[in-house]
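A single protein chain has been omitted from the complex, and every remaining protein chain is retained in its original position.
Right after this comes subunit A.
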């Protein structure tokens, strides 16, 4: 098997692309992300249709608070960076360094989720719920759907880490790590759009 195809550092330069299976995984994953982008686009479109249909409830400008949203954004962007560090470590065959950076990524993801839950609870107290208005329904659909993706990513990367806790990096697991990090970037990128379209536009009214 090509698994044992050692080069510099004991690994090929791009271990994630060294096998046919790995290459297929990357192509397939890019396709998957482009399909998901369209699904998110549908929810973005729905949200934009209803962003002012507040049905007498609080508006975005009244609800959104810069510091919290900004913190959430910073957390997620930094977690993208840490997942890049993890992949760089993987490509240099530094397994424990990779694990460290992925673990940091997972922790950041989890704290983002905590913040989001806190935020939602806050909104519900202020009368902005899933059923209160079309604005509410489309807000929670879009942002909640993104949150579910973050949760899935956290579980996914954790599973990968635990499963391979003692395992050296090889061309069988490298595509798995790589694809997980791609997913993480994708989820972060979607958040950038949410931040702009939902929160920034929402705050200017």
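Everything below uses one rule, namely that a residue touches a chain if its C-beta (ideal position, glycine included) is under 8 Å from a C-beta of that chain, and two chains touch if they have at least 3 such contacts; residues count from 1.
Here is the rule we use: contacts and distances are computed from a predicted model.
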Quiz item: UniProt name of the unshown chain, from "Septum site-determining protein MinD", "Spermidine/putrescine ABC transporter permease", "Cytochrome c oxidase subunit 1" or "Acyl-CoA dehydrogenase"?
Solution: "Cytochrome c oxidase subunit 1"
Quiz prompt | Option from A:54, A:106, A:174 or A:198 whose C-beta touches the chain left out | solution = A:54
Quiz item: In the full complex, which of A:23, A:97 or A:185 touches the chain missing from this view?
Solution: A:23
Exercise. Could you list which residues of subunit A touch the chain missing from the display?
Key: 1, 20, 23-24, 27-28, 31-32, 34-36, 38-39, 42-43, 45-46, 49-50, 53-55, 130-138, 141, 156, 159-160, 163, 172
